[in-house]
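I'd like to ask you about the structure that follows.
Missing here is one protein chain; the remaining ones are kept as they sit in the complex.
Right after this comes chain A.
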């Protein structure tokens, strides 16, 4: 049942090199640490050297404290400045660059999120190296595994760059546990100013459900849901199961749900224990985002839908009948 790349990941060899040292750039919102940072720390520990973590923000001492307790983190660099409001790459790049000049890390890692993808390439240009995007495996300190063509090919590459700048796919590495005792060191960043870009604000989708990329169960709806109101069927079922709700591009484009629910090549990559695809045909681009799920269930009235080719359990049935029935059965126990 374990699919995709995972078996190869388990076989990968970690080559210990004494001279390696890795910097993980923590993602947070000044209050809480983004879970993907823990997956990134785990990837960093696989490189074999000492792992430090940079926590940069406008008021993030509390987050630094948390990071210092993550297993594997030896040192936490705390960089606080009002310029880091909104975590803009224009302000953070000089901060990481300064830290890199002082400590000469061999690897700099961040999670492959909007934050990491924005920052790592910008930093790479300053160091004149080519970043490695969204790795799913580490063979050794120079050799990494990633997917290309919407997950339809697995590429193994060896980087000769002096510093390896990497974003990490969270679902490919387990989260680092608690139990560390890192030392917190302040980084002087007073001289950094950013006049290029300014943060205006955010409109975040509020939800009590678990976060999509780290949920154990994900229920996604596609074009077959027909309207935004009908997504209520999935929310009801999701709440019964403690699941997160996702969507296909078709459902987002049709305005049924906001864009941050999109699962796929250009949306979020998820790999839950259980993925339930409802009214989703299973286009290449959608499969890219979910085909490493442990168990896939498809509910679709079209028996020819490509989603059935990857589904462990499929049911050919009208979703408007099947989903309420499923909810009722789960309620009943």
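Quick note on the criterion: a contact is a pair of C-beta atoms (placed from the backbone, for glycine too) under 8 Å apart; a residue touches a chain by one contact, two chains touch by 3 or more; residues count from 1.
Everything below uses one rule, namely that contacts and distances are computed from a predicted model.
The listed choices are "GINS complex subunit 2", "BolA-like protein", "2-oxoisovalerate dehydrogenase subunit alpha" or "Electron transfer flavoprotein subunit beta"; the UniProt protein name belonging to the chain that is not shown reads "Electron transfer flavoprotein subunit beta".
Among A:69, A:117, A:209 or A:223, only A:117 touches the chain left out of the display. Contact between chain A and the unshown chain involves residues 1, 3-5, 7-8, 86, 88-90, 93, 113-115, 117-126, 129-134, 143, 147-161, 195-205, 213, 217, 241, 249, 252-253, 258-260, 265-266, 268, 273-274, 284-285, 291, 295-297, 308-317, 322, 325-326, 329-330, 333.
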